[in-house]
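So that we are looking at the same thing, I have put the structure below in structure tokens.
Apart from one protein chain that is not included, each protein chain of the complex appears where it belongs.
On to chain A.
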Amino acid sequence: MLRFIVRRLLQLVPILLGLSLLLFTWLRLLPGGPAQAALGERATPEDIERYNQVFGLDQPIWVQYLKFLGRAVQLDFGNSSRTGRPVTTEFLERFPGTIELTVFAMVFAIGLGIPLGYLAARKHGSWIDSTSVIGSLLGVAIPVFFLAYLLRVVFAVDLGWLPGSGRQSVRIDATHVTNFYVLDGLLTREWDAALDALLHLVLPGIALGTIPLAIIVRITRAAVLDVVNEDYVRTANAKGLATATVRRRHIIRNALLPVSTTIGLQTGLLLSGAVLTETVFAFGGVGSALKDAIDLRDYSILQGFILILAVVYVLVNLLVDVSYGLLDPRVRVK
């Protein structure tokens, strides 16, 4: 197991090198640059030239790349050209928000998706089954930003039940320790702040969790349908095991294997979905920061954030593979 993990971590090196090279050249091939964005519509061509000179943007691209690599290995990704603050600081401040949102979305998707998928398979052919199949098709088909917008108009603006933007109400006095606002509220025993932060996760979390929910329902349903027809299930039933035991130990456990892979992949994809959701809900996470960075040609933020996210993505998938081993002893043996 340890060798497996080490090997997977070593694979990160070529992935990151390739990705950084790609990102670096691609960003610099975009028309314009950070100078125009930073100096605005009033910048003269001379101002832009001087800006590029000061920040070394007039040097050959490979010189810039080597300098970037030299700093990046020391975990220094430069400063944001908009805020002037280190990319790592910006990331650490914003990533907790995205994690909270992603966790909420996944809890929503898994908590609802697995029971629904299981139920649909158990009642194969019933109205529950067809409703969840159609529902999950819809869930995949509706664009995230549209759903986000719809949820906000209905539940935040018209009904006023839930907050529609931001991570926390500005009228609440909250102490931030870890930048995980819900956790912070619990740690500091500011229960109202924790609840407020949690409520802020509901609408964006549902918007973000809809696609994984739909996919988890479908995969669970298919997996359960597969498993119930397996020989070992028939054997288990034949030898007189209690129905509940058969379901728990033989059906669900085996059906969860493909589901857990899906969950891993979907968690990674949520990071990209977060760009849209966070923008619509003015949610201060990594996704909205990436969107701003694209608008402003903030090279450092784009390079740094995307590289760090790539590492996170690989780690999440590694975690899924490890959990796969826990669920399926055969994988461990290999």
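As a convention for this text, a contact is a pair of C-beta atoms (placed from the backbone, for glycine too) under 8 Å apart; a residue touches a chain by one contact, two chains touch by 3 or more; residues count from 1.
The rule is short, and it goes like this: contacts and distances are computed from a predicted model.
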item: Protein name (UniProt record) of the chain left out of view, among "Glycerol-3-phosphate dehydrogenase, GlpB subunit", "Chemotaxis protein CheA", "Peptide/nickel transport system substrate-binding protein" or "Electron transfer flavoprotein subunit alpha/FixB family protein"; value: "Peptide/nickel transport system substrate-binding protein"
item: Chain not shown: contacting residue from A:82, A:218 or A:250; value: A:82
item: Contacts of chain A with the absent chain, listed as residue ranges; value: 31-45, 47, 50-51, 54-57, 68, 71, 76-87, 90, 93-94, 96-97, 149, 152-153, 156-157, 160, 163-171, 176, 179, 181, 279-282, 284, 288, 292, 297-300
